[in-house]
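Here the complex is missing one protein chain, while the rest keep their positions.
Letters A, B and C mark the chains in the order given here, with residues in each chain numbered from 1 onward.
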């Protein structure tokens, strides 16, 4: 079994129009820029995207939105240093937004990966983001019932990967990547380095390979923040 | 801030009669034998204990039960190579048993640590272990609602600890320890080695110190399996 | 039925042979959990060129074989508390993550033993219902969530009673969860609330097999000969 694939182009070629795609990262940290750009080249449209944010500048997720591939965005914080692409699409009614509190977003994704169809959280109780959701009192405190969130595909940025898909992450670039890897039917990983089997200490594996569909090496991956400081535009 | 404590005796001295205590480990792997034995010496009784098992032989959890300190046990599998201590206490009506499927036990503990008062799982649907629990259908599948599980104290076995309570574990001795550390109001850790702050790579920390109350170094900790092969009895 | 019993004890497959047969159906790269005891033997019989990855409830994926006696590391065990080893590709994780794999449907196959399996796919394998100390472990989690749940079992009990039944009399482990049963006499699928016979050992007739089965065996297409190497 070898989950490695030669190119980002090939890796994302399985994604059809209309797919739900989770994209890792928190702002630019942990954002799989090369996979996103390959997805733009691939051309899939009418996507539902799950990400913490809504892109920054004109690269990565912002570029995917600018190319009008995203029908709906599920996120917690659609603002950034340069949020114009999303803002204009949203105010023009071209993109649907489901706003989810950040911790609830993370837990809904983890629940999707862990087979938990619904759970209760105090987060958002009594606010407009809880409207229409069942609520219940446990031990004197009020909670909102939230549903799991799953995806057809996840695009993940890792640091090391082995051929079975065991992964590590780099610093705070970990963020949403491990839970999204769990919650997608098929998880596509770009790793800065693919090491041989056994190249990751069994105790240092963050995402076990069971959650990974394919792995492509992208040495020296682009950092969204640096692209934006250089005013990059994709394509 | 320094969470280290000089002795296991001192570490467990805070535990009162009637406390709910989670004890890490799966069988003997990851079982904090020295903390359990110190708890026996300390004398707290009428305890509710959460553990995957019910002890083996006459050491560790089995010894705690044999000394009649455990009023109720919440576990998934009260059998072992030598389960006599628990079996006799249970059949004599001296100890209450709440039997929980292993994955539900782990998730209830994780939920306790993560502020999720209830969640749904397919596990146990249609079985006698689901009797009396609310059920609900999501997307055509039936689920049982389970409640979080929390504790006053957790006794945890770690490999490395730093003075802030950041922890690593050794191989499969990890098991229930990290989730129990999250779910207790106050978590007491025995670590094979206490290293200086910075002695654990930030990416290799498994339990961040926020979940830890105190740390005591127990170099060369006893292994339950080896004690039992030597037919050890405590005290 | 005692006559038949004598007969089948001579012709039935050994536990190792049942495990061997189950191993033939495991795809290359499949993620597999093997129940404690007899199902653990499946790992030994993977065919050439196919390599499953084994999961154990207590937080290890892709572990190696048992160590030599005397070389055990008791921090490195499986769900049966037997010593295992690491190998290139092994990963350790905590119990909640381990059961996220199970409950989230990430396991391709779970293979368990059984007291009874019903034609509806209901499984009873955790309690004899007789009192004593109940123990459930991870079975209820596994059977409700693995993509495919297979059972390995003798076709009948030691007393010769059918273990494949119309409906279970013992406390259930899971409802409608089993899809294939590998027995000492046959391979039976559960399809739409019915037992469908796929394979039987040549030495037993359909009618004899039916007599040892607690619910109707249906035939859809060919019933293949169930032939295993000597094990």
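Annotations
Criterion: a residue touches a chain if its C-beta (ideal position, glycine included) is under 8 Å from a C-beta of that chain, and two chains touch if they have at least 3 such contacts.
This one's a predicted model, so the numbers in the text were calculated from it and none came from an experiment.
Considering the whole complex, the hidden chain is in touch with A, B. Of the listed residues B:12, B:44, B:95 or B:116, the one in contact with the hidden chain in the full complex is B:116. Seen from chain A, the chain kept out of the figure touches residues 26-30, 52, 54, 76-81, 83, 86-87, 90-91, 97, 99-104, 106-107, 109-110, 121-129, 142, 169-179, 206, 223-226.
Contacts to the hidden chain, counted on chain B, fall at residues 1, 110, 112-116, 162, 164, 166, 182, 196-199, 202-203, 205, 208-211.
Operating definition for what follows: only the chains that are shown with their structure count from here on.
Chain contact topology: the protein chains form a complete graph, every chain touching every other one. Of all chains, C has its CA centroid at the greatest distance from the CA centroid of chain A. Put simply, the C-alpha centre of chain A and that of chain C have 37 angstrom between them.
Rounded to a whole number, the gap between the C-alpha centres of chain A and chain B is 34 angstrom.
Work out the mean CA point of chain B and of chain C, and you get 30 Å between them. Within chain B, contacts with two or more other chains are made by residues 107, 121-122, 169-171, 174. For chain C, residues touching at least two other chains, in rising order: 86, 92-93, 96, 99, 102-103, 145.
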